[in-house]
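Left out: one protein chain. Kept in place: all the others.
Here is chain A:
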């Protein structure tokens, strides 16, 4: 830790300045979020005259109607399904490919690795129209696969890079011992490499999951049946339907971001490390 006032005891003035500035920024972050959550408990009239404070009367039905309805759960379920399949496919496919780059010597290995690294350089949006046409021609339009496959493909560059770097750093002695004992590549991958790679599996999974959970542009273009919508699409539809009935929209937003916030606070260490490391290492 760098302590800029190292050695000297912090004066009361510095302390005050620090807390005042930090609290101000924290307020700027939290006020929109708090008003959103509280706004969901208000009636529309209450919201209009009093957007900041506590509700005059707590209207629980805004929340309970959504929670007892089918729509909210269906959207969250869709998002979860898409994210879980994407994570599974990304981990399996990229770990296997990365393993060959890290441990199997073959002609064109370096070139092939660079080929995958091209994927790091541009976002999905650049190729979204040809992607749409390809998915349509494959008959996958309006199916989860139409979202999952491009999503996994665009995540491969980074995941392969992360896995390869990790595999490379596993101690050599392991390979020698295993190969002397007559263990082949595939068994080695399954019984040695993967079990030892839990941290990087976690990183890749977190990055992939968060990306998929929050993804908007791919489902927007690939799906057109409302029952298949993941939540970012569903919330936009909901907002379109209920227009200016902000109290309902706010309750809906609160409920959809609630799982993210809870998981974030429970697993903050891993999530922060995963999201920043994932970005930095690539």
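Convention: a contact is a pair of C-beta atoms (placed from the backbone, for glycine too) under 8 Å apart; a residue touches a chain by one contact, two chains touch by 3 or more; residues count from 1.
Operating definition for what follows: contacts and distances are computed from a predicted model.
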**Prompt:** UniProt protein name for the omitted subunit, picking from "Sugar ABC transporter permease", "ChaN family lipoprotein", "Acyl-CoA dehydrogenase" or "acetolactate synthase"?
**Reply:** "Sugar ABC transporter permease"
**Asked** Looking at A:36, A:143 or A:165, which makes contact with the chain not pictured?
**Response** A:36
**Request:** Determine which one of A:63, A:99 or A:166 touches the chain that has been left out.
**Result:** A:99
**Request:** Could you please point out the chain A residues that touch the chain left off the display?
**Result:** 1-7, 10, 15, 18-19, 21-22, 25-26, 28-33, 35-36, 39, 44, 47-48, 50-52, 92-94, 96-97, 99-100, 102-106, 109, 112, 115-116, 118-123, 125-134, 149-150, 152-154, 156-157, 160, 168, 172, 175-176, 179-180, 182, 184-186, 189, 210, 213-214, 216-217, 221, 232, 235-236, 239, 244, 246, 249-250, 253, 256-257, 260-261, 264-265, 268, 271-272, 275-276, 279-280
